[in-house]
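The complex appears here minus one protein chain, its other protein chains still in place.
The chains carry the letters A, B and C, assigned in the order they are written, with residues numbered from 1 in each.
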Amino acid sequence: MNSLVRELKETVCALHDELVRYNLVAWTAGNVSGRVPGEDLFVIKPSGVSYDDLTPESIVVCDLDGNLVEGELSPSSDTAAHAYVYRAMPHVGGVVHTHSTYASAWAARGEAIPCVLTAMADEFGGEIPVGPFALIGGDDIGKGIVATLEGRRSPAVLMRNHGVFTIGASAKAAVKAAVMCEDVARTVHVARQLGEPLPIPQGDIDSLYDRYQNVYGQRSPR
Amino acid sequence: MNSLVRELKETVCALHDELVRYNLVAWTAGNVSGRVPGEDLFVIKPSGVSYDDLTPESIVVCDLDGNLVEGELSPSSDTAAHAYVYRAMPHVGGVVHTHSTYASAWAARGEAIPCVLTAMADEFGGEIPVGPFALIGGDDIGKGIVATLEGRRSPAVLMRNHGVFTIGASAKAAVKAAVMCEDVARTVHVARQLGEPLPIPQGDIDSLYDRYQNVYGQRSPR
Amino acid sequence: MNSLVRELKETVCALHDELVRYNLVAWTAGNVSGRVPGEDLFVIKPSGVSYDDLTPESIVVCDLDGNLVEGELSPSSDTAAHAYVYRAMPHVGGVVHTHSTYASAWAARGEAIPCVLTAMADEFGGEIPVGPFALIGGDDIGKGIVATLEGRRSPAVLMRNHGVFTIGASAKAAVKAAVMCEDVARTVHVARQLGEPLPIPQGDIDSLYDRYQNVYGQRSPR
Partner (left out) sequence: MNSLVRELKETVCALHDELVRYNLVAWTAGNVSGRVPGEDLFVIKPSGVSYDDLTPESIVVCDLDGNLVEGELSPSSDTAAHAYVYRAMPHVGGVVHTHSTYASAWAARGEAIPCVLTAMADEFGGEIPVGPFALIGGDDIGKGIVATLEGRRSPAVLMRNHGVFTIGASAKAAVKAAVMCEDVARTVHVARQLGEPLPIPQGDIDSLYDRYQNVYGQRSPR
């Protein structure tokens, strides 16, 4: 197990650089986690550590109740939410949380992002939904994420007055969803500033989503 | 031919850095292609490869029907659209596709960008037009691009609910058009947020366009 | 004392890089200061020096009346405001001033930023208030800062038609407040562009603030 965890820590540490590169995070306000394959464990960012100072060694290991299992630092203050998602959604291999500007602005209004871009149909298969307002510190955020995403195509949820949580088969896929969520949140916002975007018929959304999930990219695990 | 193709792969690979530098692309959502001079071939980005990992060797070669001719990776999922443009427009030496934010926002509303900036008259010779909504996977996108651009000055088309395609005598010229398209899309958007931009008389647009196409820059092929 | 001051100069010099990194400053328009522990002194950026040219040696030392005590360059033109804050608020160890875009836009309208994001409840414990219009050159700015912040949770004040001042237990904490102030100023602005953000009940703001101030991060001085 040790080498698997070490590798995952490296991957998850490096993925935080993508949050910085795409301007999804300010100061220390965002985190990535990844499930340890075959174990009831996940690795996650430590709390309040700056992205510059993040090293694979500083990434901590938690069990699925969010208890610290390995590591010298306290886990992210969002650990309970990540843990809840891993407990409730066995197919999820990675979770990301950010307060990225445009997605959080939709979340502040409690408004779902309508699917008016083909790139959004590809990645999200429809609108990006809004989850409930929930306080940090228990299972409320995790429950809100799972209740909103379960049975939907979208790997992203806008938690009301808060920010974004995304899920994926891997930590990298969840990061991609976080990057694309902010990208479409911004483009649809800008479009709406000067009028109403044209709708895409549901049948076209369906066929775009189906094609992208099955044909896009190289024939290797994404 | 081999050294010509190798050089073109290097050029096209490096031009993707300009898409990143000017924030025209998120994750892997944008691509550049270039026609092989004197051959019924073009080179293009492989599908779903990150810009960090792009090397000249990873750039693939396709024929004008979009079939992979050389390369180990699958070509961009937008290859059919690029191929259609090269088949239909023999003067085109380069094609670029992006989902850049402001241009895609105009595209989401299905609204052409009015020519209210001298820099826009220079480069586009008038408004930047909107092409039809089209699904990926056949010739529909390519047909929409060609039908919209043929006989017009603009090297850029806003594909409805989708993004931008630009053309040029070379891959570099098409990249320049993509950069300038987003730049004017943003400036005109910002101008419109607080009122109506002043129109530029058609005669002035014509003389700006004529001058820029014939006088600007150094006396060498652009 | 010398080694303490030298270390503080290094810290304060490096913290200016964060203002640049987060795009809070243009040209030379922003400054960080830090109180010398146990002394009636603080260190501050010299006036009109570019961030590229800033070195720990160029950082100057002033007394709490704003008089230059050590250093070859003139202190920041905002020194009187920093000095006033240190005189009036003994718990303040760092002060930051910027003209960051979104915060300054709220300041130009003289409008407080409403607390509609959990991240804002965490860091600011409520709205970010507006201070009075005040001319540079005497104690007016300092008085306006102190009168607005005293007895409030917010470590940031929007000085009318001017920009932002933030305070903290350390220079780093004040820089964090400046970064977060611009981040929430931008997100709430964007949210408001397309409707009204949903309010967060005062009780929830209180519990978020309380938790963040006492639980977040690692168990070490921030």
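The rule is simple: contacts are C-beta pairs under 8 Å (C-beta built on N, C-alpha and C of every residue); 3 or more make two chains touch, one makes a residue touch a chain.
Bear in mind the structure is a predicted one, so any value in this text is a computation, not a measurement.
Report, in label order, the displayed chains that the undisplayed chain touches.
B, C
Spell out, residue by residue, where the missing chain touches subunit C.
26-29, 46-49, 73-74, 77, 99, 101-102, 104-106, 108-111, 133, 135-137, 160-163, 189, 192-193
Extract the touching residues of subunit B with respect to the undisplayed chain.
Per the touch rule, subunit B residues meeting the hidden chain are 22, 116-119, 176, 179-180, 183, 186-188, 190-191, 193-198, 200, 204, 207-208, 211, 215-219, 222.
Here is the rule we use: only the chains that are shown with their structure count from here on.
Building nodes from the protein chains and edges from chain pairs that touch, which of line, ring, star, complete or other describes the result?
line
Please state the rotation angle, between 0 and 180 degrees and to the nearest 5, that superposes the Cα atoms of subunit A on subunit C.
The superposition gives an angle of 90 degrees.
So, what's the distance in Å between the C-alpha centres of subunit C and subunit B?
Going by mean C-alpha positions, subunit B sits 44 Å from subunit C.
Return the distance between the CA-based centres of subunit A and subunit B, expressed in whole Å.
Distance between chain centres, rounded to whole Å: 31 Å.
What are the residues of subunit C that contact at least two other chains?
none
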